[in-house]
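Quick one: this structure, given as structure tokens, is what I'll be asking you about.
Of the protein chains in this complex, all but one are displayed in their positions.
Right after this comes chain A.
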Amino acid sequence: MHYQTQSWGGYMAPRNMSVDPLERIQKLASENAVVIFSMSTCCMCHAIKRLFCGMGVNPTVYELDEDPRGKDMEKALMRLLGSSSAVPVVFIGGKLVGAMDRVMASHINGTLVPLLKEAGALWL
């Protein structure tokens, strides 16, 4: 049975340590319009944060290297993306968009902005 966890922004470590990391990722992803999983030392993560901020979006960022369960979540993300680098990865409206290349491609081809508006992260 899952313990009702505090939101991550409350800085209290969730009590239930046996939550599947992928489930945790999806749970966190659904809590906000734009969710970015990142690592504080990763410069590509910095770039993706700047991209959203530059568009006027305020993303929710989880730094996996500052999370006690970050390692597990990192591995889960690598499996999810099928890639050797887990971060950065972006969820919009609870749905997986992808890593930097997917985000940039969708911005260039004009599909990112409608997605953001739909999720309530952007208003015209």
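Note that a contact is a pair of C-beta atoms (placed from the backbone, for glycine too) under 8 Å apart; a residue touches a chain by one contact, two chains touch by 3 or more; residues count from 1.
Just so it is clear, contacts and distances are computed from a predicted model.
Undergrad: Which one, "Aladin WD repeat nucleoporin", "Transcription factor TGA like domain", "Serine/threonine-protein phosphatase 2A 55 kDa regulatory subunit B" or "Carboxypeptidase A1", is the UniProt name for the chain you do not see?
TA: Of the names offered in "Aladin WD repeat nucleoporin", "Transcription factor TGA like domain", "Serine/threonine-protein phosphatase 2A 55 kDa regulatory subunit B" or "Carboxypeptidase A1", the one UniProt assigns to the missing chain is "Transcription factor TGA like domain".
Undergrad: Among A:48, A:73 or A:122, which one touches the chain that has been omitted from the display?
TA: The one listed residue touching the chain not shown is A:48.
Undergrad: Pick from A:68, A:82 or A:110: which residue touches the chain that isn't shown?
TA: In the complete complex, the chain left out is touched by residue A:110.
Undergrad: Touching the hidden chain in the full complex, which residues of chain A are there? Just list them.
TA: Output for chain A: 41-44, 46-48, 50-51, 54-55, 85, 100-101, 104-105, 107-110, 112.
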